[in-house]
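Not every chain of the complex is shown here; the ones you see sit where they belong.
Order as written gives the chain letters A and B; numbering starts at 1 within each chain.
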Amino acid sequence: MRKVRYGGDYNPEQWPDAVWDRDHELFDLARIDTLTVGVFVWALTNPAEGVYDFAVLDRIVERAAAEGRSVCLATGTGAHPPWLARAYPEVTRTDFEGRRHRFGQRHNSCPSSPAFQRLSAELARRVAQRYAGSPAVVAWHVGNEYGGACYCDLCGEAFRAWLRQRYTTLDALNAAWYTTFWSHRFTDWAQIEPPSALTEHWRGPDHTAFQGITLDYLRFMSDAMLANFRAEKAAIRAHSGLPVTTNLMGMYRPIDYHRWADDLDFASWDNYPPDDTSQARMALAHDLMRGLKGGQPFWLMEQTPSCTASRDVNPLKRPGLLRLWSWQAVAHGADAVLYFQMRASRGACEKYHGAVIGHGDRSDTRVFREVADLGAELERLGDATLGARTPARVALLFDWDSWWVLEISDGPNRLVRYLDVVLAYHRALWDAGADLDVVPVTADLTGYDVVVAPALHMVKGDLATRLEAVAARGGSVLTTFLSGRVDVDDLAFPSDVPGPLAPLMGIRVDEWDARPPDVVNPVRLGSSTVESRLIFELVVPDGAEVVGTYGADFYAGTPAVTRHAFGAGHGWYVGAGLDGAGVAWVVRRVLARHDLLGPYADLA
Amino acid sequence: MRKVRYGGDYNPEQWPDAVWDRDHELFDLARIDTLTVGVFVWALTNPAEGVYDFAVLDRIVERAAAEGRSVCLATGTGAHPPWLARAYPEVTRTDFEGRRHRFGQRHNSCPSSPAFQRLSAELARRVAQRYAGSPAVVAWHVGNEYGGACYCDLCGEAFRAWLRQRYTTLDALNAAWYTTFWSHRFTDWAQIEPPSALTEHWRGPDHTAFQGITLDYLRFMSDAMLANFRAEKAAIRAHSGLPVTTNLMGMYRPIDYHRWADDLDFASWDNYPPDDTSQARMALAHDLMRGLKGGQPFWLMEQTPSCTASRDVNPLKRPGLLRLWSWQAVAHGADAVLYFQMRASRGACEKYHGAVIGHGDRSDTRVFREVADLGAELERLGDATLGARTPARVALLFDWDSWWVLEISDGPNRLVRYLDVVLAYHRALWDAGADLDVVPVTADLTGYDVVVAPALHMVKGDLATRLEAVAARGGSVLTTFLSGRVDVDDLAFPSDVPGPLAPLMGIRVDEWDARPPDVVNPVRLGSSTVESRLIFELVVPDGAEVVGTYGADFYAGTPAVTRHAFGAGHGWYVGAGLDGAGVAWVVRRVLARHDLLGPYADLA
C-alpha cells in the first residue's frame, strides 16, 4: 500500500536475536513499515581493512523483508571504526583550536582524508552492490548528519586547491579578501592557512580578522563534505538507481544545503526542536527542507517519540504533541514520519534518548500507545497526501552566505542573529496563514507576488534585478536592516547602503545605531506603537514614503519603516529591529495588498 | 598526655632559624602539640637525582622533638622538584585537553610515570629509614591531596593494562562499553584511547559519547593514584610500623575513597567549607571520612584558622566559628584538630591564606587568641573523646560509581547533581538528629534499621538482595529517582525501572520528565504540599501504596512518593525532586517508625 512511511532508526545489531522477535511483534502493533538500518555499522561490516562481513546486516535486512517492512539502508559511514583511526591518523579531525583529535565520538572524519574518501566510498559500493537487489530496500542513506569542520593540513591543502579553482590568480584572491588591510597580501598559495583560533580568529568561530577568508572556508568545508557525499552516491549509483539521501538538520549553519540540493535525490531531515513551543521554528525548517528540491516532498528522517538525551534538560513531549507535530510535518510536505529510535540502546550516550520501545520492552506505556495510535491514523490516511505540493505566492529568501557574513562581521551588533530575523519574518507570515516557499536567492521569483528577504546582508549575481522585476510587475519586496551591504566576496558596496537594493527601496542609510537589548526605541506604525531593539538604521528617504518613525533618541521622528512605489509594486524597507507586533504589522500590510492573508489569520 | 592532637602544617624551611624560636614560643602559648612537617620538601631533601640532603629536615624534626611536640612526617612528594620535570618530561601531566604540561604549580605528577614512581618511592624509603627512630614522629603523611587526572600516553598504556586485567578479552570489553553503538567495536587493545576532549568527550569531563569508557577511566585513575600511595607506603613499611595516611578531601569526586580505605591506616582530611553556613555539608563529610575505616576516628588534617586564599572571595571566619567547627569535627570522630598553616608564607599563592601566626608575628590578634583558647579547651578535654565511636542504626549509602555515572550520563537532567541529592537526604537526617553512618554500598547492612540510598544510579553485586533483607526483617529502605538504572558497566537494566530495586519498591517507572529549575510541581504529602523540581518520574505502583502525588502537569494526581510493604518492613520510593521540606517529611516518617528521631529534632 502506498502511504506515508512510518518507522525509524533500528539498530538490532546491538542486541541478541531473541529480542528481534519482540521488536517485530511491537512494530506490527504500531504499524511500523519502514526501518532505517545500518547507520553505524562500519565497524561491523568492515571490521578490518579489506575485510567485509555482512552476515549480521544480511539477517537484519532479510528479517525486515520477511516481515514486509521497507528498509532505508545506510552505507554505514556515519562514524568510522577504531581500526581506521589507528591505521590512518589523518581520518580524525583537527579542530578549530588546532588540536588533532584521536578516535572517539561520532563526527570525526576529516573530509579531505584520502583514506576516509577511499574506504567510505568502497564500503558504500559494497553495500549497494550487495543489497541493490533486496526487495526491502527502498532508499539509500549516506553518512549521518554531516557537519562540523576540520582544520588539518590536508584540509588546508584542499582549501588552497579550492581557492585556485575559485580565483585562478592570487591577485583575484587578494582583491576578494581585501588583503591590503593589515599587511595580508599573499604572494604564494602556500602562505594561506585555514582560518582558525591559531590564525585569523580572535574569539571563536564568529570573530575573524578576515571575513573573506572565513567565508570561503565555510563554503569550502560545505563543499568538502558534499564531495564525500557525492563519492558515496557515485559508488551506489554504479549498482542501484534507488534514491539516495542523507539526513539534514534544518536550519544548520555549517552546511549550505542549497549547494547540496542538486545532489540529493530527495531531502530528509532530523527534527529535534529545543522545546514544546517550537511550532513556528519547525514550520520554517520544514519549508526550508521542502524548498531544497523545489517543493518536492521530503522525509522526516528522525524525531524522538518522547525525549532527547543530549541537552542539559530533556523534557518529555507532552501527550498529543507527537501526533500534532507529525501531522505538521505531513502538512508541510513530509512523505515519511520516522523516529530515532525504534528501541533504546542499553549503553553509551543515547541510552536515555526516547525510543518507541523502552528498556522495559512494553507495549502498555503512554509513549508506545501514542506511537501506535499515530501508526493507525497514518494507515487510514493511505496515499492521500503523497507527493502533494502547495502552490505559494509568497517567497521567503533564505541565504547561507548572508547568514555567514552577517554573523562573522565585526559590527554593528553581534546580538543581531540571522536566524532570529528570519524566524521573526517567517513567524509573521506563518501566523498570518500565508502559504509560502522558503527558497534560495537563486530561485526563480517570477511566480511570486511577495518576496520577503530578511537580513539579506549579501546581494550577489542578478538578484537585485530580479527583485526589481518582482516589484515592477506589481509585486511587493520586503527587506530589512543590514541588507544589501556586501557583494559575493563580503566587500562593502562602494555606494550608499543598501547597495544594489537602494533603487528598489528608494532610500539610503548613512549611519546605524546599535544598542544592548535593554534599550527600546518605540516605533510608530499607523496608529500603533511597537518596540524596536538592537539595531536602528537611520533611513534617509530618496523617493520612498515614510511608514513608521522612531519615537526616541536623537533620531526620533526619522523613518524606521518605508515603502517605495516601484513600477506597479512596492519596495518595503524595515530599518529597525522591530518586535513581533511590529513585524506582524508590516507583513500583514504587505500580504493584504495581495490578498494573501490566510483564512485563520486572526487566530494567531 | 593522650589528648586530641592540636597543631598543623608547619614549613619552617621557608624562613630563617631566628623565626623558629618565635614559632615555638607561640606554639607553647597556643598549646600546639603536633606539627605536620615536610609536605613540600622534595626539592630540598632531594635536590638532584641521587643526591639527598636531610640537614634542614633533621633540624626541624629535632627541634620539634626538643620542644616536646609530635610530628606527622611527610614523605615530601606532594609536589615534585624542577630538576625532575626537566630530566623526565614524562612526570608532568597531560591534561584533559591533551596538552602536555611542563613544570609548575603543585598537582602535576603523572601517576603512570616510571620516573615519578621510582623516585617518589625512593624518597619515601629514605625518609622512613632516617626518621623511623625519631621519638617525635607519630605518623607518616604520603603525598598531598591526591587528585586530578592525567591523559598522557603512559597513562593510556597503563589504562589498557588495567582494562586487560578487568576484562581479559576484547569481547568482554566491547560488551561492557556497548561498542556496537556508533561503530566503536575495538579489535585491538592498542586502539583504545583515554577518554578526553580529543577523543570521546564533546563538552568537558561530564559529556562523553561513551559512559563506559569514561567510567572505567575514572576508576583507573583513582586506582593509579592509589598505586602511587601504596608504593610509598610499602617503602615506609620496610622501616616503620607507624600509621600511614594521606590527606583526603571529603566529598571529592575524582577519587573513590572507598577503594582507598583499606590502604589507609587511618583517615584524615582537609576541611575547607565554601561558606559560613556549611555545617550540614561538613557533617556529611566528617561522616563519610569516618565511614571509610568502619567508624574508626580520623584526623582533621587541615582547616584554616581564618580565611582561605584560593577562592574568588575569601571571607573571614566569624568569631567563634573556628571553635564551633573544631568541636563539630571532634563530635563526628576526629582525634586531631590541625590547621593549615602554622605560619603564613611570605610569597607565592598562599601568602594570604589564613595562618595561626601572621606576617606581623603577633600573639595579640583575634585569630591567635581564638586558636590559643581552643588549645586550652582541648587540653582540658584530655583523652575523654579519643577513640570514641557512635553506634548508629541509620545508614546512608554513598557511592562514587553512582556519582560518576549519574553525572556523566546524557539525560534526563544534567542539573540533577549527585551531591545535591545526597546532601538533601543527609541534611534531613542530620536535622532530625539521627545518628548515622555514611557507608559504601558494600558495607554490612545487617546492623541498620534504616538505609537511605539517594540517587543510587548504579546497583551492583548483591546490593539489591541485601537491601531487601533490611526490609524483610522490618527495616526501612529509602531510595529516589534515578536509582536502579544501570549495572556495574553502566548498562541500563533490560527491564522496568528501577531494575533490581523494583521488587523492593513495588513500583515501575515508564517515563520521566525533566524541567528547568524554574518549573515547580507541587507534591501533596499528607496534609502538606511541598515543591518538586528538575526531575519528575512517572511512577506506576505495582504493590506500593501512594504516599504523595503530583499536583500539576499531565501527570497531576499520579504518585510522586510511594511506600511498599516488604516483609516486615518497607521500601520507600521518592520519584520527584522534592524540596527540603518534602525530603524532611519523608525522612522523618521513616525515622519515626523506628523511633530514631533525635531529642532535638524539633529545633532544626
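Details
By definition in this document, contacts are C-beta pairs under 8 Å (C-beta built on N, C-alpha and C of every residue); 3 or more make two chains touch, one makes a residue touch a chain.
Predicted, not measured: the structure shown is a model, and the values here were computed from it.
Copy number for the full complex in this structure file, with 2 chains shown: 3.
Going forward, only the chains that are shown with their structure count from here on.
For the pair chain A and chain B, the CA-based superposition corresponds to a rotation of 120 degrees in steps of 5. Mean C-alpha positions place chain A and chain B at a centre distance of 46 Å. For chain B in complex with chain A, the residues that touch the partner chain are 97-98, 177-188, 190-193, 195, 197-202, 208-212, 409-415, 489-497, 508, 510-516, 534, 554. Contacts from chain A toward chain B in the complex involve residues 11, 13-14, 40-44, 47-48, 76, 78-83, 85-86, 99-106, 306-316, 318-319, 344-353, 358-362, 365-367.
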